[in-house]
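Of the protein chains in this complex, all but one are displayed in their positions.
Presenting chain A:
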């Protein structure tokens, strides 16, 4: 079997190759969700679409924010804003491992010289009330992806089971491109008239957000926003299903879920500001999980969630 050995030359080329690879395998290539999230899993294309019986296949880039990981752009590997590449296929196809390995080949990882391993790593998201079994995938000892068979999401058993692949794009790209510091990584073609590095694009924002996340974000306002998002989520879901204006049955699972995402991200910000104690932490996570479960309950009553129309 001929390996694809031509190496990508930039961060964006790796993304583009993944997009075209998964498009070629039949996934709907979606766009990032337009809200702040901690990981690609939060995108409704994963969280909500992994519920219910309807088949689904999606792939997308998701900008992700983890305020506590901010290092003012100085750490070679850590960022408070980074990109995940996410693939979700339901039901998980029998050859998903092979499809996944194909995607590594597509970005220039030659199995003839590299060592790929599937190492046990069970995934759990306490805020989403979700868990699954799978692996972290190692390439020469480095974790390049998380591979999970979803068993439960939002407190609901997954039937059928979705297979989820999550690539940490910066880390993967740094490895493929042989870069030691993320800020030195070519973002676009290094031979382009205006060649941009990852640092050109993101060093300043990492600094700005690190300062804001850690020291400036107004915690009183954030606390209030958390409460408001929580209340709004519940208010949306408490509406009767029949819309009095159109006369249609409209369950607003997605707008409610937006509020859940918002609450989750505000919690992460509060955490970075250090105003949440160990005991409170569990309570906040429990509150977000309660919202996620209610949204899941609502979604499975909708058509996309597999309910008979």
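Some observations on this one:
The rule is simple: a residue touches a chain if its C-beta (ideal position, glycine included) is under 8 Å from a C-beta of that chain, and two chains touch if they have at least 3 such contacts; residues count from 1.
Just so it is clear, contacts and distances are computed from a predicted model.
Per its UniProt entry, the chain excluded from the display bears the name "Glycine--tRNA ligase beta subunit", taken from "Glycine--tRNA ligase beta subunit", "Ger(X)C family spore germination protein", "Carbon-monoxide dehydrogenase small subunit" or "ABC transporter domain-containing protein".
If you put the hidden chain back, the residue from A:97, A:188, A:219 or A:301 that touches it is A:97.
When the full complex is taken into account, the listed residue touching the unshown chain is A:135, out of A:21, A:85, A:135 or A:187.
Counting the whole complex, the residues of chain A in touch with the unshown chain are 76-77, 91-94, 97, 111-120, 122, 132-135, 139-142, 149, 151, 158-161, 163, 175, 180, 277-279.
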